[in-house]
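A short write-up of the structure that comes next.
Complex shown without one protein chain; remaining protein chains in place.
We call the chains A, B and C, going by the order they appear; numbering starts again at 1 in every chain.
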Amino acid sequence: MIRVGVIGYGYWGPNLARNFAESRTCELAGVSDLNPDRLAVARKRHPAVKLVTQSAELLDDPQIDAIAISTPVSTHFELAMSALRKGKHVMVEKPLTASSDQARILIEEAERRKRVLMVDHTFIYTGAVRKVKEQVSGGELGEIYYFDSVRVNLGLFQHDVDVIWDLAVHDLSIFNYLFSERPVAISATGCGHIPGRKENTAYITLFFESSLIGHVHVNWLSPVKVRQTLIGGSRKMIVYDDMQLTEKVRVYDRGVTVSDKPESVYKVLVGYRMGDIWIPHLDSTEALQTEVNHFAECIDRRTRPDSDGQAGLEVVRYLEAATQSMKERGKPVELKRARAAA
Amino acid sequence: MIRVGVIGYGYWGPNLARNFAESRTCELAGVSDLNPDRLAVARKRHPAVKLVTQSAELLDDPQIDAIAISTPVSTHFELAMSALRKGKHVMVEKPLTASSDQARILIEEAERRKRVLMVDHTFIYTGAVRKVKEQVSGGELGEIYYFDSVRVNLGLFQHDVDVIWDLAVHDLSIFNYLFSERPVAISATGCGHIPGRKENTAYITLFFESSLIGHVHVNWLSPVKVRQTLIGGSRKMIVYDDMQLTEKVRVYDRGVTVSDKPESVYKVLVGYRMGDIWIPHLDSTEALQTEVNHFAECIDRRTRPDSDGQAGLEVVRYLEAATQSMKERGKPVELKRARAAA
Amino acid sequence: MIRVGVIGYGYWGPNLARNFAESRTCELAGVSDLNPDRLAVARKRHPAVKLVTQSAELLDDPQIDAIAISTPVSTHFELAMSALRKGKHVMVEKPLTASSDQARILIEEAERRKRVLMVDHTFIYTGAVRKVKEQVSGGELGEIYYFDSVRVNLGLFQHDVDVIWDLAVHDLSIFNYLFSERPVAISATGCGHIPGRKENTAYITLFFESSLIGHVHVNWLSPVKVRQTLIGGSRKMIVYDDMQLTEKVRVYDRGVTVSDKPESVYKVLVGYRMGDIWIPHLDSTEALQTEVNHFAECIDRRTRPDSDGQAGLEVVRYLEAATQSMKERGKPVELKRARAAA
Partner (left out) sequence: MIRVGVIGYGYWGPNLARNFAESRTCELAGVSDLNPDRLAVARKRHPAVKLVTQSAELLDDPQIDAIAISTPVSTHFELAMSALRKGKHVMVEKPLTASSDQARILIEEAERRKRVLMVDHTFIYTGAVRKVKEQVSGGELGEIYYFDSVRVNLGLFQHDVDVIWDLAVHDLSIFNYLFSERPVAISATGCGHIPGRKENTAYITLFFESSLIGHVHVNWLSPVKVRQTLIGGSRKMIVYDDMQLTEKVRVYDRGVTVSDKPESVYKVLVGYRMGDIWIPHLDSTEALQTEVNHFAECIDRRTRPDSDGQAGLEVVRYLEAATQSMKERGKPVELKRARAAA
């Protein structure tokens, strides 16, 4: 059993704590939060666990093997570094860090100390995204034409990050998990409507060397909650709608056929293939449960998590590029090929 | 009764012909199409009507008061000019012309000859869009934050225009009809995946002097048909979903409230207002029927149509800007204030 | 080409007339309606066709091969008998007749005169119902457990028949088309809420010798339109939702598994199989077009229509039984095995 301390018991921390507590591979060994009210909530749910206001008490505890960090993004780097230096394995809530430089330093530190560094890209541990990856990896879709993701709802406005750093991180991490191709440039446009607050509406375009195009729409001001990703391929297409209770993934046997016969001015040269739709049954295990067990397994076997530091770094690089582009009304920002990926 | 000749009986022409024929204000006086097979179809449905291959036979017919043009975009200008010069009133399928210069010339010609020039921006004549405009004009939404429109489906690939000129024209004309503010710049990114064909996937951003942002996603390669527009306001928000049979417009009494109280680091300063949803009953008259009657009324009274030449010109200017931007990977194209709008 | 005269141009007649007119196998040769206003509407759409107020002018016309009847149910028998006696083939709007005795007489008359007698059970000619039948006939569903159909909406109140004779006729004809097993008894309960009007809400139960159960809910007073049929089988299950634009049929690889192992008091002995869902692509030809071509083909080849007089009779027998049961608060009415089916 991996003994885990959770730092930060705000919005996401309780989910981490509960999943460590219920896991067959981990044990919730401690929770820290600066806010005594939040600790009181933790005490009601986890009365037998070490509850402290100072994270140092968890970081210094030799009984604790690993630290999960769910605090504001600006504090991720310092807390994760402290944990690594104390020899702990680390899981960090998304995004991994506030800058790619910070991410690179964390990766190096974890490698030097041979500790597991994992970023909590929750969605890649869902039955839905795993089923989509099965299809993509199996070549079912053919050549990939586009990846279009919409993630909008009313709130939760973050005080320290904009909507891209809060929401688009999900779509970008899903993209990277599903596909091997990487964007060569990113552009973004966005808007903030609440005085003194960061952007709440943004559109990101991913450019590739191939004819693939990626697009992400994130918005904290939508009256309806939409979580829908369209993936178009030359042979099949997928709609992944996370708002569906169970039918989250639909595989469409649809596409276009290109004719080379000359036709009249009123006839199009492109035909349509309208086949059946298949809705696979999905593993309904809570993603975070899969994830904490994966974390424990990686610690046990000293293997790399599916969402390792490198995966976290790549997404942070996209976020940085999108932020820069947004300031210049959508001017594309080139992405140099990451050394570490070579 | 206005006697109308329809030029072009391909995809959209039959709808025009049927609506003129069933109208209480117009009479279908003739149909022309270069393709005899299409004329044979027209004959089955309108056996008593003049059916010709040469459009000139309609243009020269003194019995015909008005011409409706539903031919490829590249032919709009020449046909419309011929019709105006013969003293006919003219309705042109969207987009009005293949260039803004052509549109300006048509507008001048129509004004000089005191003829009605109308562009068939069909959606602004629907009960749904008219209901949305009621809400917008009445100030129900408060300050407008964003306009986000998705119009995707599988096909119909056009041979002469890209997906922006085919589909985005709808969203752009709806935007201009609903709101008085006009974009100051437009950017667009897009992609074509079928060799030798134009772009089939595109994203357009509209920039404004205010904090309003507009965005349109059009795609001919989506496995699902989506026709959804989100309009966010400071007081209320609207979802207009044209795929719904009857419940196309939903008005959400939702938004954010901004607090000026200092709060802790874990508390957000922005609150949410989650009120009721209202789904108004809509006029279900076919849009084209409303439109042909409006055309006849404008001819009778010599008034300007809601979708006059100027409305057609503005949309063509946006399309031109989007096309130019798309070639430069989304570089925003500034829109000079149109003289005619002054 | 079969030359067809349509008697009755009220609610359904225009659909019949249009489909005969557009058919490649039939020709619309005449329309009659007692109401001159309705004839005026017919004239606008079918100016070249014989339009008369007296149906006798169609029945006596030697140029007319077949008659389609879309008049109030109470008049079906007399008009159909007249047509058969004049040697015409006959298609009758559902339900075939107002009583089973009338239906039997029509069947005999048609057989004696070797004329095609067809009832317009429209739904069995849809791509959706045909796809369901494919599955059922292929044994995909295993043993059939239940057939549950809901057909409710606001209106159209009929003046001469109750909601069972108006709406349940669809579900009962679909049932008979899909399955070979026949009910041995029928019960029905219902209610009328508008003074002086017939029942607008009814529930029908079909009893079988096997453990199959059938149920139909019809209602003219529902605020929402529902057209949903559930079919449960031991191996697979189907949901047929006619309100879906294209995804009308869903095949669920779901069911129960029965364990024979003894288990504890808190464990159930029945398990669930939750597999994939398959949404087949459907033929989207208008049902009535398929139907009029089938009518023509049966006339040409002297074969029996899928919805022949016998199919019409069986449904009328169910309707009679349901009506009788409804008067006795749901007392089951036994159905003697029809002689003609032997």
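Please note the rule applied: a contact is a pair of C-beta atoms (placed from the backbone, for glycine too) under 8 Å apart; a residue touches a chain by one contact, two chains touch by 3 or more.
From a predicted model like this one, the values you see are computed outputs, not experimental measurements.
Student: Touch as defined at the start, partner being the missing chain; which of C:Thr122, C:Gln135, C:Asn219 or C:Thr290 qualifies?
Tutor: Spelled out, the listed residue whose C-beta touches the missing chain is C:Asn219.
Student: Return the single residue from C:Phe20, C:Phe77, C:Phe175 or C:Tyr203 that touches the missing chain.
Tutor: C:Tyr203
Student: Of the residues listed, C:Phe20, C:Tyr125 or C:Tyr252, which one is in contact with the missing chain?
Tutor: In the complete complex, the chain left out is touched by residue C:Tyr252.
Student: Spell out the interface residues on subunit C facing the chain that's missing from view.
Tutor: So the residues of subunit C touching the missing chain come out as 10-11, 34-35, 38, 72, 143, 145-146, 148, 150, 152, 154-159, 185, 187, 189-195, 197, 201, 203, 205, 207, 211-213, 215, 217, 219, 221-224, 230, 232, 234, 237-239, 250, 252, 254-256, 258, 264-270, 272, 274, 329-332.
Student: For review purposes, identify every residue of subunit B that touches the missing chain, sorted by number.
Tutor: That gives, for subunit B, the contact residues 247, 253, 274-281.
Student: Touching the missing chain, which residues of subunit A?
Tutor: Residues 21-22, 44, 47-48, 243, 245 of subunit A touch the chain absent from view.
Convention: only the chains that are shown with their structure count from here on.
Student: Please report how far subunit A has to rotate so that its Cα atoms sit on those of subunit C, a copy of the same sequence, as a value between 0 and 180° in steps of 5.
Tutor: Rotation angle, to the nearest 5: 180 degrees.
Student: Quick one: compare the interface residues of subunit B with those of subunit C and tell me same or different, with half as the dividing line.
Tutor: same
Student: For subunit A versus subunit C, what separation do you get between their C-alpha means, in angstrom?
Tutor: Taking the mean C-alpha position of each chain, the two centres sit 52 Å apart.
Student: Could you put a whole-Å number on the gap between the CA centroids of subunit B and subunit C?
Tutor: Each chain's C-alpha centroid was found; their separation is 41 Å.
Student: Listing for subunit A: what residues touch at least two other chains?
Tutor: Residue numbers touching two or more other chains: 274.
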